Structure formats: structure tokens, C-alpha cells
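Structure in C-alpha cells, see below.
Here is subunit A:
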Amino acid sequence: MSKPMLKVENLSVHYGYINALSDVSIEVNEGEIITLIGGNGAGKTTTLMSVSNLVEKSGGRVLFREEDITNKAPDKIVKLGISHVPEGRKIFPQLTVYENLIAGTFGKPKMGKQKIEALVEENYVLFPRLKERMKQTGGSLSGGEQQMLAIARGLMMDPALIMLDEPSLGLAPIIVEEIFTLIAKIRDIGKTVLLIEQNASMALSIADRGYVLEIGHVTLTGTGQELLVNPEVKRAYLGV
Partner candidate 1 sequence: ESKGTIKLGGLAPLTGNYAEYGKGFQIAWQMAIDEINANGGANGYQLSIDVKDTQGDPVVSSTMATSFAEDDEIMAILGDFSSGACKANAPIVDRYGIVQLSPTASAPDYAGMSPYCFSIMGRQDKEAPFLATYVLKKYLGVSKVAVIRVDSDWGMAAFNNFKAQADIEGLEVIEEKYKSDETDFSSIITKVKATDPEVLVVMDQGLPVSAIFNAADSAGWDIQHLALGPGTSEQLLEQLINPDNLIVTSPFFFNPEDATLTAWKDEFNALAGFQPTVHPACAFDTAYLIKTAIEAIGDGEITREAIRDALQNIDMNGLTGHIQFEEAGDITRDYLICGVVDGNWKVLEGFDYSK
Partner candidate 2 sequence: MEYLLNQLVNGICQGSIYALMAIGYSVIVGVVGMVTFTYGEIMMIGAFGAFYSFQFFGNNLALAIVMAFASSFLLGIVVYKVCYERFFNAPRHIALLCTIGFSMLMKNLVQIVFGPEQKPMINIINNATYTLRLGSVAVDFKLLQIVVMLLVILFAVSLTLFFNRTRWGVALRAVSQNKQAAYMMGINVKRTAMLGNCIGCGFGGIAGILLSIYYYTVSSTIWGNFSMKAFSASVLGGLVDLRLSALGGLCMGIIENLGITISSATFRDVFSFAFLIVILVIRPQGFAAKKGSRV
């Protein structure tokens, strides 16, 4: 673990007159699972959005593999190998499930037909539901199915770094388990994960390190285990 793969330095974001993030610094090393936890409106989503450069930053830098991507076009950032599974699914409602998956491959324009088919199959194994719904439009899926589709679509580009924003939202416990197993598996094959979760205990238990965000500031950081037993975290985010 030499150089951090993704480095967020002193990031600040303002929405109009709201200061959503101030001076947030985060490091993600190659092959790690990093989790961000925090209450509603703490700025977790905003952090991911600014890595993808989908919100305007008022200060700070973002580095990916030592390349400055602070002001890089969003689509170019994706093409560096960063996949972003957004909050609220954002699937393409009029495209079929299959087409949604295909849309996920634009981050790797050179990907061959066979590779695409193989990835699609992989995702169908992971989420058999999607295979059943292959020809259905994305918009007609149930909430949870849409969430699965969003995750699968994010996996389609075979990214180096995958950023997941509340992947377990609206999913049944059994699927949530599978998602977490999957995240661990992704890490095990050498990829890197940046994870946002409301279910902090699950997230921390698989994470290598975690950051606690509060009203736009990083207030705590440590390994997953450290945070899991931290009384402050326990009280505020684990609900015990």
C-alpha cells in the first residue's frame, strides 16, 4: 500500500448559500474498502458527486492515481476507471434492463463484445432477478430491483474504483447480505471500493477504514473496527 489511489484534499462545496462540505480530506488506497458514514445531510453524497465532478467545488483538489481530476469532465473521470453508483438509482427508465447494463459500459469504450456479454452474464448470476426482467424497461422495475440494476450497471465497466452511494437502500435483508459479500469479493479481486451506507454497523464491519462526516466536516477517522467500537459512533450511528 504505497500511494493513495484516490486523494481528496481540503474539499469544499457550496450549494448556493449552504456550505455542504468544508475542508474534507479523504484518502483511498488501492485495494481498500473505505466507508463514509454520517447522518442525513452530512455531505456524503456531495463528496462522491464532487469526485465525479458533478457538483461545483468551491475549493480543494481531487487526485486519482496522482492525476489531478478536480476539473476534469465527468465523462472523462469515469473513463479513468471510476464507477459511480448514484444515490436514488438513476437508472434509465425507458431503456430495457439489458440496455441499461450496456449503457454501463461506456466508461470503457474499447470493451469488446465478448467481454460485455461475459460481464452481463456475471451480473445476471449475481442478480437473477435482472435476468428475468431482461426485456422489461428499467422504469417498471420495483424499487429494489432498480437498486440492483444500478449496482449491476456500475459493475459493468469493470472499474478500478467503484463508489457506491447507499447501495442497500430499499433492498431486502438477504440481498443486502449479498451486496456486502459482493463488496468484500470485489476488494478481494484487487479493486477498490468507496462506500456510503446508512447501515453503519454492516459497512464498518467490512471496511478497512472509515470516515465519519458531520455537517460537512470529517470528525472521526479510523479502521473499521476502531470506529465500530467507538462510543461516539455507537451512540450516533449504530443506534445502540
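Picked so that all candidates are chains of the complex that A comes from, given by their letters.
Couple of notes before you dig in:
As a working rule, a residue touches a chain if its C-beta (ideal position, glycine included) is under 8 Å from a C-beta of that chain, and two chains touch if they have at least 3 such contacts; residues count from 1.
Since the structure is predicted, the reported quantities are computational estimates derived from the model, not experimental observations.
For subunit A, the touching candidate in this complex, among 1 or 2, is 2.
Contacts from subunit A toward candidate 2 in the complex involve residues 52, 54, 73-75, 78-79, 83-84, 86, 90-95, 99, 102-109, 136-137, 139-140, 153, 157.
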